[in-house]
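Next up is a structure, given as structure tokens.
A single protein chain has been omitted from the complex, and every remaining protein chain is retained in its original position.
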Amino acid sequence: MSATIDEADRRALRVRRLQTIITLAVLSVMSLLVLLPIVWTISTSLRLPKDSFTLPPRWIPTELRAQNYIDVFNLVPFGQFILNSLKVTLSVVFGQIVLSAMAAYAFARLRFPGRNVLFLLLMSALMVPLFVTIIPQFVIIKNLGLNDTHEALILPALCTPFGVFLLRQFFLTIPTDLEDAAKIDGAGPWRIFWHIFVPLGAPGIAVLAILSFNSYWNEFFGSDMRLSRTSGRKDRREQDITN
Amino acid sequence: MNTQDPFSKKKESSKTAISRRQFLKWTAAGTAAATLLGNKVVRATSGRQTTQTLRVVLFGAPDRAKTFEYLGKGFQAANPAINVEFLGVPGAEWDEFFSKVSTMLASGQNIDLIEVGTEGLQLFASKKFIQPLDERIQADKTFWQEYFDDVPPQLVEAMMYDGKLYNMPFLWGPAVIFYNTKLFKQAGVQPPKPDWTKDDFLAAAQAVHKLGDDIYGFGWPNRHWGGLIPWVFVQDSNILKQTQFEGGDWLWKTFYPDNKTAQGRKGGVHWPESMANDPRNIEALQFLQDLTWKEKVAPAPADFGQLANFFSNGKLAMLPAHRFMIGRLIGAGMTRDDYDVVFMPKWTTQRHQFGTSGLAITTNTKLADQAYEMVKHLTRKENMGAYVKGGVHTSPRRSVNNDPEQSKAIGPNNPTIFYDALDKFPGSAPIPAPPPNKDFTATFVKYVGLAMSNELSAKDALENMHKELSVILSKVKK
Partner (left out) sequence: MDLVPAVRLVRKALFADRVPRVQSMASMRRREALAAYLFIAPTFIFFIVFIAGPMLFSLGLSLFEWDVISEPVFAGLGNYQTILTDPRILNSFRNTGLFVVLVLALDVVIALGLTVALQQKMPALLRSFFRTAFFVPVVTSITSVSIMFSFLLHRELGIVNYYLGQFGVDKVPWLVSSSWALVSLAIVTVWKTFGFDLLLFIAGINNIPRHLYESAALDGANGWQKFRWITLPLLSPTIFFVLVIGLISNLQMFDQSYIMTKGGPGDSTKTIVMLIYEDSFGALRLGYGSAIAVILFLIIFALTILQFRFSRRWVHYETGDAL
């Protein structure tokens, strides 16, 4: 009796171990496929171009050349760009989180007339390519007298339907027991939002923050880098457009 | 502690979280408010609004910043009442540059002076976006004589439209062949003579490819300038029929009275209809197609960045380019001995295609006179020389181009070759660039691409191209 049980156990153990090995193999292969292009790019950036496109590819550069990076630093006033881009990006990210979390909570949990219509209206903003709206946006900013300022970059970015949608879906997965209990305590919507949804929604908010920071940083930092200006004015909006 | 109980645990963490969050929030809000106020205050007292700003838009990359600074300083010294702003708009192609410029225009931004290339001249001139310079030049003959003496007539003609001159050539480039001297030596190929033929070219490419499976004889980009068109030209043909606009005689009489190449030129180049399906063009495209699919000496068409990389890595022996490629090769780590430049190989003729660009004054500018002063400033020999230093581009001024200082460190060994492509071959002409240039380029690149991916024969590709181009050109007024 005990012999067959042991055998069955051993077989089950083997199956599970095989499963583990296969799973780990798949994960390793996938992460390799994902990381290799990036490793190649980094290794290329540390070499002279003339040494970079050999076949078979040399993954580890034989002589490191940080000069490429130094050249970039010398080419443009890096420090200033970083500070400006950081300021603008952080403002955008912070503003987006506040606005989206509030709106997301309302769409996820509050009942009000026109909820669905307004939500779809907001989503419709995602359905237009950026450069279609960027010109009239620029005209509006000019008319508001915000030309040439950081606000010109920050303000249009504060409304983020993507952020609202993301956080709404996230908030929808939070169980209702908590707010039911809070409501019974007499808590109003703001309390519930602040004390329940914001803390529990922290992972979603973190994701939004990372993605937002990333995309705006790429946009602002990259566009700064690629344009040269000699008058030293901070004509950001144009740089944005001409990118 | 029961982790399932959300109440107790959450309440605690949220309490501390709130205070932290609240703190952050107020700090951020405070900073934002300070910045807003700070900004406004600075603006009100800067007094910058009193000087006029001359905005010059150039096709440029960030590494031109120092050059712009240098150019700007010289101008401001002579014209202190004007604030100059150079804007270098990057782009891989001219039409990318124009797209960005038109975005700027659409948002109501002001541009006074703009670099316009062959690819956009007829479009902007026909839409009256830029203004002719005829009167100003006629009133300033003594100043300009020196310039015209230094610039070949073909370049000037390319910047004329419908009898008027719109800008003074500032940059240009013929498509000539760059070759990798090391690879040629390894393959036992003699340095090409100036009158080498298309068969010599093919033989060289084949010899190099024998060096290795991943070493190719020739690479080229499928684009408007430097793609199929150089080969069409050496077949003494063109994609569009080339004729002339009337007018402009005053220019040739005044500034090029004894110049043989200038004889017969008039008011600009005109491309009224397509001749894409000409048998000579089919032969040219077939040749390129065979290089990739039959002879296997050429890889799939790539862009200039990739070509420069492959070339400098010793994977590619030849490519078509002009002086801008030198800057890239040196930057990639090559030395002046690693490459050399030779004419396009001779087929029926050896005429070269080129593109050129210059600075045009916009029609809507309020600072036309100052813009004109800037044109005069920028076209001075020393400024044009500074602009192309380091192999950044080719200068329309013969004196700059052939100046040994420009080629001492970086080569090529025969720096006059870019000029000679015009001087020795009077038939050399600009790439065809009619007013609907974007549509022309899109159609052109599309069908060449289909031929190069072997999905269409050269004949079918050009027949289809011809049909579409005819429709596009039929919509042009005049």
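Read from first to last, the chains carry the letters A and B; within each, the first residue is number 1.
One rule holds for everything that comes next: a contact is a pair of C-beta atoms (placed from the backbone, for glycine too) under 8 Å apart; a residue touches a chain by one contact, two chains touch by 3 or more.
Since we're looking at a predicted model, the values are computed, not measured.
Undergrad: Taking the entire complex into account, which one of B:198, B:266 or B:315 touches the absent chain?
TA: Counting the whole complex, the residue in contact with the absent chain is B:315.
Undergrad: Which residue, A:48, A:93 or A:122, contacts the hidden chain when the whole complex is considered?
TA: A:122
Undergrad: Could you please point out the subunit A residues that touch the chain left off the display?
TA: 19-20, 23-24, 26-27, 30-31, 34-35, 37-38, 40-41, 53, 55-57, 98-100, 102-103, 105-108, 110-113, 115-116, 118-129, 131-137, 140, 155-156, 158-159, 161-162, 164-166, 169-170, 172-177, 180-181, 184-186, 188-190, 193, 203-204, 207, 210-211, 214, 218, 222
Undergrad: What does the interface between subunit B and the hidden chain look like in terms of residue numbers?
TA: Against the missing chain, subunit B presents residues 2, 4-8, 95, 98-100, 102-103, 105-106, 123-124, 127-129, 214, 216, 222, 299-303, 305-306, 309-310, 315, 436, 438-439, 442, 445-447, 449-450, 452-453, 455-456.
Everything that follows uses one rule, which is that only the chains that are shown with their structure count from here on.
Undergrad: Provide the C-alpha centroid distance between subunit A and subunit B, rounded to the nearest whole angstrom.
TA: Roughly 36 Å, centre to centre.
Undergrad: So in the complex, the part of subunit B that touches subunit A is made up of which residues?
TA: It comes out as residues 6-7, 10-11, 13-14, 17-18, 21, 25, 28, 32, 35-36, 39, 53, 60-65, 68-69, 72, 83-90, 100, 103-104, 106-109, 214, 308-310, 312-315, 331-334.
Undergrad: How about subunit A: which of its residues touch subunit B in the complex?
TA: Within the complex, subunit A contacts subunit B at residues 48-55, 75-76, 87, 90-91, 94, 98, 131, 134-135, 138-139, 142, 149-151, 175, 177-178, 181, 194-196, 198-200, 225-231, 233, 238, 241-243.
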